[in-house]
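Got a structure for you, written out below as structure tokens; questions coming shortly.
As you look at this complex, bear in mind that one protein chain is not there, while each of the others sits in place.
The block that comes next holds subunit A.
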Amino acid sequence: MSTPLVEMKNVSIAFGGVRAVDDVSIELHAGEVVGLLGHNGAGKSTLIKMLSGAYKMDAGEIWIEGTRATINSPADSRDYNIETIYQTLALADNLDAASNLFLGRELTTKFGLLDDGKMEAETRKIMARLNPNFKKLKEPVSALSGGQRQSVAIARAVYFNAKILIMDEPTAALGVHETAMVAELIGELKKQGLGIFLISHDTREMMELCDRVAVMKNGQMIGSERVEDVTEDDILSMIILGKNPKAKT
């Protein structure tokens, strides 16, 4: 097989004695969607936050496209073209869509001042592609609906040509129609060759969207299987019992 886009090897992190993620290894290939499943507190978000730079791992290695990566901060993660859409969306509610989209990576004029005009124009362009109904460009994002806020968060990840995309519960707050649009977008990004980590509680949705699912329980990796090889019941038993029925004994 080709070199994985991301390889997390034997990664561990503990918070005050609790091993939130315990010796977990996982890989992600280009053009692949990997779903992370598990109960609340299973360690899915924690694992992914080490990749996005929000947490610093205690032990283990991250390899990106065959080279060892050092990720100590969200900025490092962005330098490796890793973009994250957080469950909380991580938007500054008092700022408008353009300011949020470019937060931390503002476009500037030749004098080093913010180029708000250019940023707004770019925001209009990408929003026209992602969500044609999006019109409230001048208002703080606190004035937007859940779906509109989500599209700002997604635009932020898509705009900067991510290679690796992490989506933490991207459809949790959305209606049926909006969920379908997220699914469509995931398919499109996959075709463009992005690798996507998807976190969700919805097993059925994961079976539809993902190529592979990885199940975690109590900070440990129970197993990762191609979706065509398992049934929904198999996955559920992995989540609940913490055992992989497919594992060779």
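Basically, contacts are C-beta pairs under 8 Å (C-beta built on N, C-alpha and C of every residue); 3 or more make two chains touch, one makes a residue touch a chain; residues count from 1.
Heads up, the rule we're going with is that contacts and distances are computed from a predicted model.
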Protein that the absent chain corresponds to, by UniProt name, given "Transketolase family protein", "Sulfur carrier protein ThiS", "Xylose transport system permease protein XylH" or "Succinate--CoA ligase [ADP-forming] subunit alpha": "Xylose transport system permease protein XylH"
Among A:30, A:90, A:172 or A:207, residue touching the chain not depicted: A:90
Touch criterion as defined above, residue of A:6, A:69, A:181 or A:239 at the omitted chain: A:181
Residue, one of A:134, A:159 or A:197, that touches the chain absent here: A:134
From A:103, A:128 or A:241, residue that would touch the chain that is not displayed: A:103
Sole contact to the chain not displayed, among A:148, A:200 or A:244: A:148
Absent-chain interface as seen on subunit A, which is shown: 52-54, 73-75, 78, 84, 86, 88-95, 99-100, 103-106, 108, 112-114, 116-118, 120-121, 130-135, 140, 142-145, 147-148, 150-151, 154, 174, 177-178, 181-182
